[in-house]
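As you look at this complex, bear in mind that one protein chain is not there, while each of the others sits in place.
Letters A, B and C mark the chains in the order given here, with residues in each chain numbered from 1 onward.
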Amino acid sequence: MALDKNGIAKRIAKELQDGCYVNLGIGIPTLVANYVPQGIKVEFQSENGILGMGPFPEKGEEDADLINAGKQTITSLPGASFFDSAMSFGMIRGRHVDLTVLGAMEVSEKGDIANWKIPGKLVKGMGGAMDLVASAENIIVAMMHTNRSGVSKLLDKCSLPLTGLGCVKRIITDLAVIDIIKDGFLLVERAPNVSIEEIQNATKGKLIIQNKVPEMEF
Amino acid sequence: MALDKNGIAKRIAKELQDGCYVNLGIGIPTLVANYVPQGIKVEFQSENGILGMGPFPEKGEEDADLINAGKQTITSLPGASFFDSAMSFGMIRGRHVDLTVLGAMEVSEKGDIANWKIPGKLVKGMGGAMDLVASAENIIVAMMHTNRSGVSKLLDKCSLPLTGLGCVKRIITDLAVIDIIKDGFLLVERAPNVSIEEIQNATKGKLIIQNKVPEMEF
Amino acid sequence: MINKKVNSVSQALEGVQDGMTFMLGGFGLCGIPENAIEKLVSLDISELICISNNAGIDDFGLGKLLQNKQIKKMIASYVGENAEFERQMLSGELEVELTPQGTLAEKCRAAQTGIPAFFTPAGYGTEVAEGKETRVFNGKNYVMEEAYQADFAFVKAWKGDEAGNLIFKGTARNFNPLMCGAATITVAEVEELLPIGGLDPNQIHIPGILVDRIFRGNLYEKRIEQLTLKKI
Partner (left out) sequence: MINKKVNSVSQALEGVQDGMTFMLGGFGLCGIPENAIEKLVSLDISELICISNNAGIDDFGLGKLLQNKQIKKMIASYVGENAEFERQMLSGELEVELTPQGTLAEKCRAAQTGIPAFFTPAGYGTEVAEGKETRVFNGKNYVMEEAYQADFAFVKAWKGDEAGNLIFKGTARNFNPLMCGAATITVAEVEELLPIGGLDPNQIHIPGILVDRIFRGNLYEKRIEQLTLKKI
């Protein structure tokens, strides 16, 4: 059965390694913070200027001067720090942030990503995404496998304006875990009770199936 | 009579304008701070990371963590700020520091300056001088007119490795105030009781004398 | 010390003109120069070019200048959550230059610190890099970006002193420090304005040399864009 957004977030949380600095994008990636495995210490960076981001505030504790990149009210943990946007993107470009998780409209089998513009229809802007994908050592895309019309978001080539070139390493969707390798999309894991055929049908780019593909574990 | 170092500093202090941010180099320039005209507010920047530099400390008040670019112990005035070297030279390159006063080994009639190296003999390094002369809106050189052997330091062309190209606007020496103009060194003022001939003899580059040259006033 | 205090927002905005380029601090509605924006809305100036990470929302922040059609061109990284903005952009009334957020920050800092150009990996291979010089350093592709040039920078700090020294709070810091001294005239508004010497010199985020005029803002609504609370 395909995962819901929280399921995707839960599976992504398994990618977190002890001692990692992580930047979580808006949407599904934000949910990852709820599922950090026990015994592991990670620190969340938000590119608007905080390291050591904590959970949402209790009612009455919200502070207009303390938000995340999604403009949501947040809290800071002991040991947190605030800084300006040049320092924040310095951390990102300088590869001090170890892992970036972000959403996408399209990903190509070369690891290209598009997530900021639909010409003539929708222009949100790239925000920090272009800096993040051009810089991070490790980039995971969190998204639904297909869009609302059922069209695959995993393509041989992106049709939308790109955010970054050949940068995505891994994609985690409601249906599968997929790595970008030289020849295309390598199917690494299936969502529970999702068949290889279902994934194949939902993937427009070249899907590579090697050996037996295990189900995700949580 | 030729001025002493304090006399040069005193004359330079007359160049200070109300509301100016000033960087004073090592040596004679440092003395300028002692002669700020009354009724004028200036702030001194030292490129190692302080704005709002105050006088030397009283005995027992010295702090190893509070020095100027000459490595001398200093104090900070109310309203001062400390910052890192990137911010400090950001202020300089960004032309926020209005006036730079620094020493020189040689100045050419094109406004070139040399003050950091005598090949094979002495290498102190340029420190912040190259950044300062390449950036400041207004650069005044404070120096003795001739070196210890009596050789002119105002030349048609510098013989030593350059610190900066065509950047000096004004030179104030023990003998004269001289501006760099298109055609050479323009004699602007004489030290008290110093004749034009004396200045001419001590100047190797082209000295331009227009009209009557007044004596310096203090 | 040199005193930068002005007594009103009107005085602080003296010299703003049609067609000028403004930098405005803030991320979303967090840390925006509310008092300067409010005043700009009331002035008869238009054809403005605004550099700001976001464009406000329909009825707050830069959104108000947009509603008023005072902005000719917007330079920003993210402009979602603003219907009027989208309408003006898609209809062609508003010119828009979208810039990666880190590049936008660094282009401000470059202007502040006298760096005319620098290289960044952001945007390589995308339409952001079109027409720009690209170059390989250590096997990686980079785009050359140039410093902004602006007439006024409007920033908002938490505390300031009359010498122009500034301290920001929390994530309201964002682009504000980087815009100080990055334009011909920098106007800082603060929640609390202290006499000279009222701030610890070791804790100052922006030295007064980068600020030309400082005033205490009369009113801070500090609207929250996405109130999000802990689920119980």
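Structure notes:
Please note the rule applied: contacts are C-beta pairs under 8 Å (C-beta built on N, C-alpha and C of every residue); 3 or more make two chains touch, one makes a residue touch a chain.
Here the structure is a predicted model, which is why all the values come from computation and not from measurement.
The chain not shown here is in contact, across the full complex, with A, B, C.
Here one chain is not drawn; of B:Tyr21, B:Phe44 or B:Phe82, the residue touching it is B:Phe82. Touching the chain that is not shown, out of B:Gly7, B:Pro29, B:Gly79 or B:Gly127: B:Gly127 (per the contact rule at the top). For the options A:Pro37, A:Gly94, A:Pro192 or A:Pro214, the residue in contact with the chain missing from this view is A:Gly94. Only one of A:Gly27, A:Gly52 or A:Gly103 touches the absent chain when the whole complex is considered: A:Gly52.
Where subunit C meets the omitted chain, the residues involved are 106, 110, 114-121, 135, 137-138, 140, 142, 146, 167-170, 202-203. If you put the missing chain back, the residues of subunit A touching it would be 19, 21, 41-43, 45, 50-52, 76-83, 86-87, 89-97, 135. Residue positions on subunit B in contact with the hidden chain: 46-50, 55-59, 62-74, 76, 82-86, 88-89, 92-93, 112, 116-117, 120, 122-131, 134-135, 161-166, in rising order.
Please note the rule applied: only the chains that are shown with their structure count from here on.
With every chain reduced to the mean of its CA atoms, the largest distance from subunit C is reached by B. When C-beta pairs in contact are tallied for each pair of chains, A-C comes out on top. The distance from the centre of subunit A to the centre of subunit B, with each centre set as the mean of the Cα atoms, comes to 56 Å.
As a whole-number value, the distance joining the C-alpha centres of subunit A and subunit C reads 28 Å.
Contact with two or more other chains is made by residues 109 of subunit C. Counting partners per residue, subunit B has no residue that reaches two or more other chains.
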